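Here it is, the structure, as structure tokens.
Of the protein chains in this complex, all but one are displayed in their positions.
Order of writing sets the labels: A and B. Residues in every chain begin at 1.
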Amino acid sequence: MSTADSSSFAMSSATQIAAQIRSGQMTASAVLENHLAAITARESEIHAFNLVTIDQARAQAAAVDAMVAAGQDPGPLAGVPVAIKDNMCTRGVPTTCSSRMLEGWRPPYDATVVTKLAAAGAVMIGKTNLDEFAMGSSTENSAFGPTRNPRDTSRVPGGSSGGSAAAVAAGFAPISLGSDTGGSIRQPAALCGVVGVKPTYGMVSRLGLVAFASSLDQIGPFANDVADAALVMDVIAGHDPGDSTSIPMEHPSLTAAIAQGVEGLRIGRITDLPGGADPEVEARLEEAFAALAAAGAQIVDVQVPALTYGLTAYYLIAPAEASSNLARYDGVRYGMRVPASDTNSMYMATRHEGFGPEVKRRIMLGTYALSAGYFDAYYGKALKVRRLIADDFDRAYQQVDVMLTPTAPSVAFALGAKTDDPLAMYLCDTYTIPSNLAGHPAMSVPFGTGADDLPVGVQIMAATLNEPVMFRVAAALEAAAGSNGNGRGGQ
Amino acid sequence: MPERIDVHVVAKVSRLARLDLTPSEIEVTTEQLAKMLDHFADIDAVDLDAVVPMTQPYPLINVLREDVEQPCLDRDEVLAVAPDVEDHRFRVPPIIGLED
Partner (left out) sequence: MSEFLIDGSEGGRFEMVVGLEVHVELATATKLFSGSPNRFGDEPNTNIDPVTLGLPGALPVLNRQAVEFAMRIGLALNCTVQACTFHRKNYFYPDMPKAYQISQYDVPLNVDGWLDLPDGTRIGVERAHLEEDTGKSTHMGGSGGRIHGSESSLIDFNRAGVPLVEIVGRPDIRTPEQARQYVTELRAILVAIGASDAKMEEGSMRVDANVSVRLPGGELGTRCEIKNLNSVRSLGRAVEYEARRQVALIEAGERIRQETRHWDETDGRTHTLRSKEDADDYRYFLEPDLVPLAPDQAWIDAVRAALPALPAERRASVAGMTGVAADSEAVMVLVDRGQDHYLCQVADAGGDPARALIHIKEAFADQGEQPLVEAGHLATLTQMELRGDLTATQAKQVLAEMVSGAGDPVAIAAAKGFEAMDSSALEALVDQTIADLPDVWAKFCAGEGKAAGALVGAVMKASKGQADGKAVTALLHSRKG
């Protein structure tokens, strides 16, 4: 099969693939082989994956085909290839977090999302590259080399879920999972021109997600369109008794919600949003407001003053939690060990060798922020700022249903552009961080292009559990982007 | 705000975090952390006295499981990926120097 064939086939949506496989018009094995062909054609250039799980995927696809042949329904994601960020546990399949520390580790259990995807008929095609332990905004902090942006391979795909974003953008898989602690799904989605969703904290189980910052982490999907993202959400959302922070409720179908339109919805424009976005990005955001107004929504100016402190609160809280979460990598039970004459030296050497510079930087920052004498000045204050941000959001959501911002301040930047300046890299997350601090849902939808014809994403933020309205707005933006020749639909 | 971070504090923090940083790494880290902490001083201007810290995004209480045995992991599968094993146990070099 030729590359052209496979890539056009591969770009068809998860919704269509599942429908055709369930109805017997296509086989899961054929769909898989097409995607494997797309990977063969471009993976060496992109490096979206740490591991392509060819054999396991073929077995899973064959099982799906057998079910269909036997008259059984494999589920809503029947035969859909899915790429999994390599910080989610997959039983018997290496899970590295793109760190030397976990190189070769094979988890003895599956993450809840992995179990749920398999139960819905999805076929895991591989484990995707990320910034080590999900710490970064460019996927350059991987111990196994950077992922490149399929839209321009001299550019970063964003991060930390850059491999999952690139996999979907390159047609390696119609859908993928990422994790988002401060924007790690939405920012790479924007930079790669795909849809990316960070659900309400507690909506998707974190069990089996290797923790970065426990009170901020959420798993969510990447997809080529809003309907596919909704389809994945409907599969992975839901209460998990194995995650104490999982919300014990049934979630309404997002697939059903997206058709409802935006007429009458109140869309917030944040007038005191911290500046710094590129003019083209600002221009796309204005066009998005105009498109929603044209679709019958009302644009309302709101203020969320505490957002300006989001970056500080985040870069104290996330490293603090991370410093504790990553303390378990000590060379005793699993993963890497640098031999030494005593246990303490073994810890010091193992952790020095096993972690890359960004991870060490954050462990240092977080350890400092929690340590005696500094706790109140840093971590304690950051938790209070977090409250201010959530309170300001709550006030704003009394006036509006959702708020739009840029997802990222700029289009994809060149590899190496920000690697020497950690703070400049952190500023990529300015717009995405607040939703994590508040625990609110947010998503990025491609909306036109900016500098060098590279994709721009618009972020839709909503209040806790208001995903149905967020998805309605996303669908409207997607339709508008398609019709004015800006978004993916115009490619 | 505490005093500006210096190499002594960074060296102490690196020991707490069990990261064996070289002197030059400590210097670079000190510079980077200092720059970040300067940036993070923006929150010093905020009046936070009456604010209750927020630690969890979604308010849940009393999440409990029943006291019922679940299947254990397979010992051999677990020990197979361990760095050093003896007599079905995880082996470590002598435990000294852990006091600080």
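Rule of thumb we're sticking to: contacts are C-beta pairs under 8 Å (C-beta built on N, C-alpha and C of every residue); 3 or more make two chains touch, one makes a residue touch a chain.
Since the structure is predicted, the reported quantities are computational estimates derived from the model, not experimental observations.
Within the complete assembly, A:210 is the residue of A:194, A:210, A:265 or A:365 that touches the hidden chain. Residue in contact with the omitted chain (choice from A:37, A:84, A:97 or A:189): A:97. By the touch criterion stated above, the residues of chain B touching the omitted chain are 16, 18, 55-56, 60-70, 72-73, 75, 78-79, 86-96, 98-100.
Summarising the interface, chain A meets the missing chain with residues 88-89, 95, 97, 102, 105, 107-109, 111, 206-211, 213-215, 241-245, 320-321, 323-324, 327-328, 330, 332-334, 343-344, 347, 367, 370-372, 375, 379.
Please note the rule applied: only the chains that are shown with their structure count from here on.
Separating the CA-averaged centres of chain A and chain B is a span of 24 Å. Across the interface of their complex, chain A is touched by residues 1-2, 5, 9-10, 13-14, 16-21, 29, 32-33, 35-37, 39-40, 42-43, 46, 48, 51-58, 60, 63, 65, 73-74, 77-78, 81-84, 90, 92-98 of chain B. On the chain A side of its complex with chain B, the touching residues are 104-106, 108-109, 200-202, 215, 241, 244-245, 247-248, 308-309, 311-313, 315-316, 323, 327, 330-337, 339-349, 351-352, 355, 360-361, 363-365, 367-368, 371, 373-374, 377-378, 380-388, 390, 422-423, 426, 437-440, 464.
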